[in-house]
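Shown here: the complex without one of its protein chains, the others still in place.
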Amino acid sequence: MEKISQSVIKKDHDPKISGRSIYVCDYPSEGVLCGKILHAKVAKAKVLGVKVPELPEGYFYVDARDIPGDNNVNIVLDDMPIYCRETVEYIGEAIAMICGPDEKVVDKLLATCQVEYEELEPVIDLRKATEAFFNYDFAHGDLEKAFAEADKIYDEEFTTGYQEQAYLETQSMMAEPEESGRMFVHGSMQCAYYVKGAVMRALGCGPSGVHIYQDVTGGGFGGKEAFPSILACQVAVAARKCGKTVRCVFDRREDMEYTSKRHPSICRYKVAVKDGLVTAMDIDVIYNAGAYSTLSAVVLQRGLIAGPGIYKVPNLHVHGRALKTNTSPCGAYRGFGAPQTYFAVEMVMDHIARDLGIDSLEFKQANFAKQGDVTSTSGRYHFPIPIPDMIEEIDQLCHYRQKRLEYSKPQTGRYRRGIGMSMYFHGAGFTGSGERDIIKAVAKLRKYADGTVEVLASNGEIGQGVRTTFPKIVAHELNLPLEKVYYNHPDTARVPDSGPTVASRSLMIVGELLRRAAIKLRTQWIDGEEQEVEEHFREPTFMIPFYIDKFQGDAYPTYAWAVNVLELEVDTYTGITKVLGAYGNFDVGTPIDYNIVMGQMEGGFLQGIGYASIENMDYDAKGRIRNNSFSDYLIPTTKDVPNLQCILHVDKYPEGPYGAKGAGEVPLVGGPPAYLDAMEQALGGVNLYHAPFSIEDTMKVIMKEGI
Amino acid sequence: MADIHFTLNGQEVAYEGSAADRLLDVLRDTYRCTSVKCGCKEGECGACSVIIDGILHNSCCVAMGAVNNCSIVTMEGYRETDRFKVLSKAFGELSAVQCGFCIPGMVLAAEALLSQNPKPTEEEIREELSGNLCRCTGYNAIVNAVKNAAKEGDGLW
Partner (left out) sequence: MVDGFIANSLAEALEIRATQDVVPYAGGTDLMVVNRPGLTYLFIGKVPELKRVFVDEQYVHIGAAVTFTEAIHNPDVPTLMKEAISRIAAPAIRNAGTFGGNLGNGSAKADSVLIEFATDAKLRLVSAKGERIIDVDKFYLGRKKLDLAKDELIAEILLPSKGIENYAYTKVGGRNALAISRVSFAGVFASEEGKITNIAAAFGAVADTVLRYKDIEEMLLGKTIAEARELRQDYLQAYSERMVLTRGRVSAEYRKGVCMNLLGDFLTKFGI
């Protein structure tokens, strides 16, 4: 193992394990007002008025009229209001906030607020939704010809459900008016500078009027990419009105029901096959965006780009829409739109192979894209595609082929087994030219007179280890002991904007800036002096420029690759499905810390398995989510899986630090197709079309097929 | 009914509030034991785990009246022990701590396990930690860390 990959004790290990870390809920309550949101109870209505009970002294009612700036939260289209406008568009939309010193009194006041609604007809059913926030279309090749000449055409539809991030720390934020008039907002978040932009707009102030600090954050997984901007605006407006510090900590039900989740999807795949090869795909994708557009544009883009999977599809048409429904706005969740289309493409490939009477792995292998091939967006796969090697490695690990063959023989008895495989990439970093044109990351190193070096960047530690890996890179280049280099949680008042903590980009992009900065510092190093160096993002020169309006060019500089295998045993009496084995082979380039990377792989993989099986969330005909607690939205416990077996395949990326690529998201993506592939085999070779696939779904098939 | 008396991390205390108050809230607000985290308030996540008279409990599901004359240990007290040091080292060596929110509760669940069963199998570890949700790690590192701690701390439990 390379030196940089050798594991260290994480920098935040001691404070976290000893319980000394202060999360935003842990600051003392003295002098802090508790803020709670008055949520809409209907999916669509005009708000005619709110009868607010008489407020005791020191209690405040805050709504849109109190916003000094603009009632639009900076995200992408900025259509989401801080507090509702004339109408509410989903159950849970914030109408107002009540703030006061005693939580119990605030609760009572909230319960006695009477909102007068004039109910309007909501759009609840995704299939009946027509308003598209985003509508994208791209193609290459000659689709018509390919379908005309095909030996066989397949037309299938796949659906996926919500997935809730279920970070253990709920959304929480705090705003403190400072004596200077500046507003200090801090809390649980992934993207301090996103929050900053949003709060500036809400308060109508310039960059010096606000600063944002990321507190210790109890998990994000994408759920704290955009939503914290909304909550930050809400508490900042409240703090401005009250003239006091306001803290809002969501309870679990509030968080599960009203904050952003993974988009439910409907994906239709029409595939032409000739001589055992896929010659064309016509893909139609619908994502349920919810009531406001938030991040749906970028989520959908990533999903569409992943549409044809890792296969060479010479003739391709992709059409995708993010549709408005009157439900909680969906947003970022680890994988960011790709898990939905990967599920569809992997399943359709399995189904085609089954229909052709060939093994699905063989069929997929025959259709793999190779280095130099054209991507879905007419870019290039610039680097070797390691999937064939990775398949052999995972086969050695878990004897996939042997078991696949064994379980394909007719099974009898109560328990049936299956083994399934998925293979995919995850584009590393922002889609398209985002890094170059929008983010323009800057990172700094500050060396103090005592020889210690501080990393100055805005990427938040959310458990993924950047407080450790960033200093590791810098210490490595400067030949310093790790103790001499440190990285604190970012405060926008003192760190440059190195971009958000999203898109598996922090280590690959910002880590590389820090590596370059460290080299610069090394060459300029003067003992005993305070010095500062800075590095800016440079786009790799090999990139084919990307145009989002045409979906053309290199959508990503490189890719993380993965092969997942799941082995299942189904109890045909109950539908209960046991995960016998979970195997993942991941290529995220050079691991900057082996344990940290393995922690990402294992954690992400288990989220993927949950997404495939037990993590079921839906809304009813009124648009209300009932699975809003940990007893109704089930995430895996220690007892739901054996030890996950993950291995790393290392294909270095020359533009990443020491060859590192994006790692955070890739482990989650392939859970559903591997799980369903195994399930199909266990159920005797049926075709299945949706995830999550619950015990009840399993039982339905068993009863229908007479298994 | 008089004050509720109990021992908190070795200190005797008298609580004057309501017998129906939640132990979780009282620990956090009155006694500033903020290592005890609130993840759900429904006994479904284990982030608020504490040890009462040697036994693991979800402090969100305990009313103050139930802890009269009990001895309560939270991470604030446990972190001073040699057993904690062994567990902390084992967790650290496997980078088993990610976001950290579940961790104080998880470590106390490990303590509750090891104090009853100093040499647990992997299955027993998975059973005893099954009420403590972790969304970050996939549990491998945590389960392996507890296994290693049991080995390293031989004789401590």
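Each chain gets a letter, A and B, in the order it is written, and its residues are counted from 1.
Basically, contacts are C-beta pairs under 8 Å (C-beta built on N, C-alpha and C of every residue); 3 or more make two chains touch, one makes a residue touch a chain.
Note that the structure is predicted; figures quoted are calculated from it, not measured.
As for the chain not pictured, it touches subunit A at residues 414, 572-576, 614, 630-632, 634, 636-640, 695-696, 699-700, 703.
Looking at subunit B, the residues touching the absent chain are 1-4, 16-20, 22, 41-44, 46, 49, 55-58, 60-66, 68, 109, 112, 127-128, 130-133.
Basically, only the chains that are shown with their structure count from here on.
The part of subunit A that touches subunit B in the complex is made up of residues 7, 9-10, 12-14, 16-23, 25-26, 28-29, 165-170, 216-221, 251-252, 462-465, 593, 595-596, 598-599, 601-607, 629-631, 635, 637-639, 641, 643-644. Per the touch definition, subunit B reaches subunit A in the complex via residues 28-29, 32, 34-42, 44-45, 47, 74-76, 79, 84, 87-88, 91-104, 107, 122, 125-127, 129-144.
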